[in-house]
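Excluded from the complex is one protein chain; the other protein chains are retained at their positions.
Right after this comes chain A.
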Amino acid sequence: MAAELEGSKALGGLLSGLAQEAFYGHQGITEELLRSQLYPEVSLEEFRPFLAKMRGILKSIASADMDFNQLEAFLTAQTKKQGGITSDQAAVISKFWKNHKTKIRESLMNQSRWDSGLRGLSWRVDGKSQSRHSAQIHTPVAIMELEIGKSGQESEFLCLEFDEVKVSQLLKKLSEVEESISTLMQPA
């Protein structure tokens, strides 16, 4: 194996490139781009299996959402394998995961959400002095705008109007959700 591949200097950059492609949806990060930028002295034939190995390791770590104990055990096993990684490389991978774990996890969560997400919320309370339908005076109304959208798509804006009664009704439902969450989060 080319000596450059055993080193660990360019590995941090390689892992970043792999993460961009695998988790952050960045198109156009090719094998050749990574090789020419990070391992220019290495041939493509030698680089390919090395890249596949590192990609596999990163995906395994992310897929299992490894904590630091699991990570250490996993990487130690990789250093002992035939054709595995060096302990310097293990250290680089470990540092990379510690720095990027949260962001990669968030990205994986977003990838698995196919429904719209809530992107934004704003609201205002108006004191209505007159209504189109009746001669009501001083009926306060809350106007809420929700920004919702699917991954990679433009947002849709939904504007809702609530009077005091409706606010109260929805608040009750929201407290039921909150209660459910508390029940779920309680230690078993």
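Brief remarks on what is shown
Methods note: contacts are C-beta pairs under 8 Å (C-beta built on N, C-alpha and C of every residue); 3 or more make two chains touch, one makes a residue touch a chain; residues count from 1.
The definition used in the following text is that contacts and distances are computed from a predicted model.
A chain of the complex is left out here; the name its UniProt entry carries, from "COMM domain-containing protein 6", "Origin recognition complex subunit 3", "Phospholipid:diacylglycerol acyltransferase 1" or "AP-3 complex subunit delta", is "COMM domain-containing protein 6". The residue from A:29, A:91 or A:170 that touches the chain not shown here is A:170. By the touch definition given at the top, chain A reaches the unshown chain through residues 62-65, 108-109, 111-113, 115-127, 138, 140-148, 156-162, 164, 166-168, 170-171, 173-178, 180-181, 184-185.
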